[in-house]
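My questions will all concern the structure given below.
One protein chain is absent from this view; the other protein chains keep their places.
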Amino acid sequence: MNRNDQQAYDRGTSLFSPDGRIYQVEYAREAVNRGAPSLGVRTNDGVVLAAQRRTSSPLMEGDSIEKLHKLDDYLGAASAGHVADARRLIDGARTAAQRNRLRYGEPLGVETLTKDLSDEIQETTQVGGTRPFGAALLVAGLDGDDPDADPRLFQTDPSGAPQEWRAVAIGSGRDDIQEFLEDNWTDDLTLDDGVSIAIRGLLESEAELDADSISVATITTEGYEVVSEDEIDAVVDEHAPEDSDDDDE
Amino acid sequence: MNRNDQQAYDRGTSLFSPDGRIYQVEYAREAVNRGAPSLGVRTNDGVVLAAQRRTSSPLMEGDSIEKLHKLDDYLGAASAGHVADARRLIDGARTAAQRNRLRYGEPLGVETLTKDLSDEIQETTQVGGTRPFGAALLVAGLDGDDPDADPRLFQTDPSGAPQEWRAVAIGSGRDDIQEFLEDNWTDDLTLDDGVSIAIRGLLESEAELDADSISVATITTEGYEVVSEDEIDAVVDEHAPEDSDDDDE
Amino acid sequence: MNRNDQQAYDRGTSLFSPDGRIYQVEYAREAVNRGAPSLGVRTNDGVVLAAQRRTSSPLMEGDSIEKLHKLDDYLGAASAGHVADARRLIDGARTAAQRNRLRYGEPLGVETLTKDLSDEIQETTQVGGTRPFGAALLVAGLDGDDPDADPRLFQTDPSGAPQEWRAVAIGSGRDDIQEFLEDNWTDDLTLDDGVSIAIRGLLESEAELDADSISVATITTEGYEVVSEDEIDAVVDEHAPEDSDDDDE
Amino acid sequence: MNRNDQQAYDRGTSLFSPDGRIYQVEYAREAVNRGAPSLGVRTNDGVVLAAQRRTSSPLMEGDSIEKLHKLDDYLGAASAGHVADARRLIDGARTAAQRNRLRYGEPLGVETLTKDLSDEIQETTQVGGTRPFGAALLVAGLDGDDPDADPRLFQTDPSGAPQEWRAVAIGSGRDDIQEFLEDNWTDDLTLDDGVSIAIRGLLESEAELDADSISVATITTEGYEVVSEDEIDAVVDEHAPEDSDDDDE
Amino acid sequence: MNRNDQQAYDRGTSLFSPDGRIYQVEYAREAVNRGAPSLGVRTNDGVVLAAQRRTSSPLMEGDSIEKLHKLDDYLGAASAGHVADARRLIDGARTAAQRNRLRYGEPLGVETLTKDLSDEIQETTQVGGTRPFGAALLVAGLDGDDPDADPRLFQTDPSGAPQEWRAVAIGSGRDDIQEFLEDNWTDDLTLDDGVSIAIRGLLESEAELDADSISVATITTEGYEVVSEDEIDAVVDEHAPEDSDDDDE
Amino acid sequence: MNRNDQQAYDRGTSLFSPDGRIYQVEYAREAVNRGAPSLGVRTNDGVVLAAQRRTSSPLMEGDSIEKLHKLDDYLGAASAGHVADARRLIDGARTAAQRNRLRYGEPLGVETLTKDLSDEIQETTQVGGTRPFGAALLVAGLDGDDPDADPRLFQTDPSGAPQEWRAVAIGSGRDDIQEFLEDNWTDDLTLDDGVSIAIRGLLESEAELDADSISVATITTEGYEVVSEDEIDAVVDEHAPEDSDDDDE
Partner (left out) sequence: MNRNDQQAYDRGTSLFSPDGRIYQVEYAREAVNRGAPSLGVRTNDGVVLAAQRRTSSPLMEGDSIEKLHKLDDYLGAASAGHVADARRLIDGARTAAQRNRLRYGEPLGVETLTKDLSDEIQETTQVGGTRPFGAALLVAGLDGDDPDADPRLFQTDPSGAPQEWRAVAIGSGRDDIQEFLEDNWTDDLTLDDGVSIAIRGLLESEAELDADSISVATITTEGYEVVSEDEIDAVVDEHAPEDSDDDDE
């Protein structure tokens, strides 16, 4: 379909194109692709979330562009795309987690939370007068502190379709990172393996990253924990050079 | 009607074209046709639902792109088309089934459920400010656990018109699969026959499918049951090669 | 008025064209004309409703494309046009009939029901943000079980104007069928005569119809009764060949 | 103003054209002019309403295209234009008359009723999102059964401006009929004179009318009464031929 | 500004043109100018209102196109422009006057009423989804029956800006009539002088007017009184011929 | 930006142009510039408001085009621009002042009132479906009757941004008047100086003004007082001729 024809159908979420596409949803995915990447790696011990932070000035506080978010004791999220949209989804998720605790006295499940978010997102893609969310989230965690609780990792998409992953990347450079994850993920990863793969994944898309542009967090039965810059540094130092060469080929 | 004329009438659900068509509904059907196929086969012992799952990466959890859904003890559904739209319909169906149990203490009938869904769908095709659902469902099951309850199989359509079928396919490759079903369906099928026909139907549209891209479930007086990958494998192994040849001609 | 000028006024139900027409209503009538035909014949003993069913696949259950509907003990309807729209009108009619019984303890009158439906239909033709109903109904029956109650037959139209008829056809081939009815209807028909005329009317527009594509029902003081396929067969066998010749000329 | 310029201002009731016109109201008047004519004649003894009925098939029940309506014991109306719109106005009038009786225990006045209808009509011409009513009504009657009550005859217009008349025609051929009424109306007419003038007025616009295409009703202190087909026949027989000659000149 | 540019800003009341104009309000003034003229003359003894009535047929009752309206014992109004719009404003004014009496036990002031009407009118010029009122009113009267109450005369305008006048004309021919009023109004007029000037003012714009196309009313401490056709006739007879000659030059 | 590009962004208050402007607000300022000028001069003893009145006919009552308004005992306002819009703002201000007295038993502050008005104005510039107010106000007064209360003078703007001034002009000729005020205002003005400067300011933009086209009011601890025509005349006589010469150069 040429651009003129496409423009006839891309001005609203309440329109299908003749070939059954919803262009505004596809454009919202482009907004996700414009954002710095985030990724998640599920291991047997818990889930690792990692993200690149882009600072426009050295005077900006890194925390304020933080893309990893603790949602509840055993729930975390990473985001990519339009920052303000991501914030709204994250806030909604945090509120839902708190409310669930208050109402039912128990933590909100990872899958339930993802589906609730996806419902809210789908709504914006069908009814006129609003645009879709230009952000994707990785929602990760355990269903409570049960020592047998399985680590889980979900992704939300601007269309409102949730997906569960073993390891997944969103944002710019997503294809390269995902390929790296496919090559390196195995079903017997330790949490440390996961942290290492996560950081190396980000270096895959942008080899020059230094440690303070990278955020990493883990969610295990110990709860949501931020990985220290030193730990990140160690992995970056070890892998950046060689990976960089690989990338350039 | 040429494209320019068509474009005059295809920007909303609240418009008829001069020849009495509602283009947005037809475009929503295209969204269904873009999705991986699902099918249903009614047998004397129950209904078989089957669907192809398309994974964009080996790291995606198959369950998260599951297209077969247990709605209630004796109710299941298969979907095709825009995934987020299908999810919303499925969620609505599940909620309706639960509510019916709570209110009336008895299971929701297959036909009643289909008609309620169709009412919701029709609404989106007549009032402005929303688009139709870009998804079709197969709703299958028995009206409760009465041993004499008849297995039934319905389809919803983006226009909101429900249809009852003996066997039916939706999604991409629908025409080839439907033709196969017409050639092979008889009124004395056992459940095993149904499972076999269902799997062979999917292979009809895409001969290279391997077993883990295929989901199959049955709804009988025993309830909703998932068919194991081994069973699927057996049918695939037996039929794929020959069918594949047939397909390529 | 040429097509360009027409397009200036045909994008909404809340617009008159310079010559005082409401194009969306006229296009909705086209939606009726696209549907398989239905007809009604009033006799001294009751009303006969008949309709052609179009099946897209032999695996479809005929009932699911049924175009004759029992609304209440002595009320029935036939439809033509956009199936989902017809369903919504039929559902509304059925609900109205039930509510009337509950509230007033007596059956809803044929004329009252038709007028209520017509009010709902007219509303969609005047206020913006919705399209008209792309379906027409024949509403038939007796005002209760009073042995002296007169059989009555009404038609609803996408404009919302109800009409009472002695015999009338809607849907594709309507003009030919109506002409046949005008030639054959008399005021001393028995119910059997009515059934025969109804079936022959359908054959008038499509001579090759076989009995299982035809539905016939009668509403008399005995209530709403479905005419058996055998009875239909008998009439088809007797009349199809000759009529067919007539048709082809 | 040429057609292109006109089209800039004729797409809604909430727009004035540069020369201060509301085109949608003028187009709604065209809808009135497309309808078969109705007329009213006020005499000293009461008001006569008459209307031509157009049947599209001999199988249609004449009553169902009746254009004369009893609203209350001493109130009647005739309509012209878009049938479904006229029905809605008539229904509203009937409901208002009933409500007035229930609330105040007395009949609704002819003028009050006309003004209430006109208010409802004006509303549709000023606020966006709706079209005007494409129908005009003649509202006739006496203010209750007081033997001294004066017969009155009003007309509503798609603009919402009511007018009181001694005799008036609406619908197709209005100009010819009105001219006839102007030539023949006097202030000493008996009711019979009025009936005769009313029928001859209709013949004025279409000389070939036969009696069963003509409806006549009178509203006097005796109440609303339908004039029999025989009486109509008598007038038609006497006048049709000569009038016809006059018409053709 | 040429017509193409103008059309960019004249489709709604919620738009300013680049030069700060609201075209829909200006077009509504054109609707006023299309109407037959009305005028008001304030004298020391009270206010005179006069208006020309345009009849489309001799069978129309003059009262039904009456443009002078008694609003309350000491309040009257004259209108020009779109008749149905004027009616709605007049009805609103009448209701406000009655309500004021009921609530506060005293008559509504002329200025207060005018301002309330102007508020309602301004609202239609700022918010989208409605058009302005295509009518202007002259509101005249005394603030109650206090013998010292001053006669007052106000005008409402489609913009919602009220103005107080000694003498003023609205509607077609306004400029000529206003010039006549400016030449003839003095601050020592008696009521009879006012009546004479009012009638001559109307003849100024259309010399051939006969007395029954002219309505005149006075509001004094005696209340609202209609001037008889004989009195009007007398003034017309005296002045029409000479004025007519003046007009034609 | 050329006119075609500008037209792409000037059709609503809910749109920014690519260079960050809101054209409808700028056009509303043009509406202010079309109006006759008003000005305010703050002195140590109180604030002077002055305005030019434009009469379209000598028969119009000057008060009815009054542009100076007493809002409360120590609060006044002058307006320029679209008259009906200014009226609505003035009415709102007056109501707010009354309500404040009733609720809190004390006068509404000048600054508080201005900010409340500005909030209402800003609202119309951000939300679709309405146009901005095409009027500006000067709000002047003292915060109650405290002898130490400081005189204050504020201006509202169609954007909703309030400003406090020592002396300021709005409306047509604003630039010339403001320049005059800048040249002549000092911080030791008496009230009489202020009156003189105010009148001379108006003459600055239109030298031929005579005293009855000029309104002046003062707000001091004595309250809101209208300056007599004689006083105005005296200033005009003294200054008009010379100023006029200056103007024409």
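Per-chain residue numbering starts at 1, and chain names A, B, C, D, E and F are given in the order in which the chains are listed.
Definition applied: a residue touches a chain if its C-beta (ideal position, glycine included) is under 8 Å from a C-beta of that chain, and two chains touch if they have at least 3 such contacts.
Fair warning: this is a prediction, and the values are worked out from it, not measured in the lab.
> May I ask which residue of F:Gln163, F:Thr190 or F:Ser228 touches the chain that does not appear here?
Here the residue in touch with the unshown chain is F:Gln163.
> Can you name the residues of subunit F that touch the chain not displayed here?
Residues in contact with the chain left out: 5, 8-9, 13-22, 115, 118-119, 121-122, 125-129, 154, 157, 159-168, 178, 181-182, 185.
> Given the full complex, what residues of subunit A touch the hidden partner chain?
Interface residues of subunit A facing the absent chain: 3, 6-7, 10-13, 23-24, 27-34, 57-61, 63-65, 81-85, 87-88, 91, 124, 128-134.
Heads up, the rule we're going with is that only the chains that are shown with their structure count from here on.
> Listed by label, which chains are in contact with subunit B and with subunit C?
Both subunit B and subunit C are touched by no common chain, going by the contact rule given at the top.
> Quick one: which chains contact subunit C and subunit D both?
none
> Please compute the C-alpha centroid of subunit B, do the same for subunit F, then give the distance between them in whole Å.
About 69 Å, centre to centre.
> If you average the CA atoms of subunit C and of subunit E, how far apart do the two points sit, in angstrom?
Between these chains, centre-to-centre, one finds 56 Å.
> Which residues does subunit A have that touch at least 2 chains other than itself?
Residue numbers touching two or more other chains: none in subunit A.
> Using the contact definition from the top, classify how the chains connect: line, ring, star, complete or other.
Topology of the interface graph: linear, an open chain of contacts.
> Sort out which chains touch which and give me every pair.
Pairs satisfying the touch definition: A-B, B-C, C-D, D-E, E-F.
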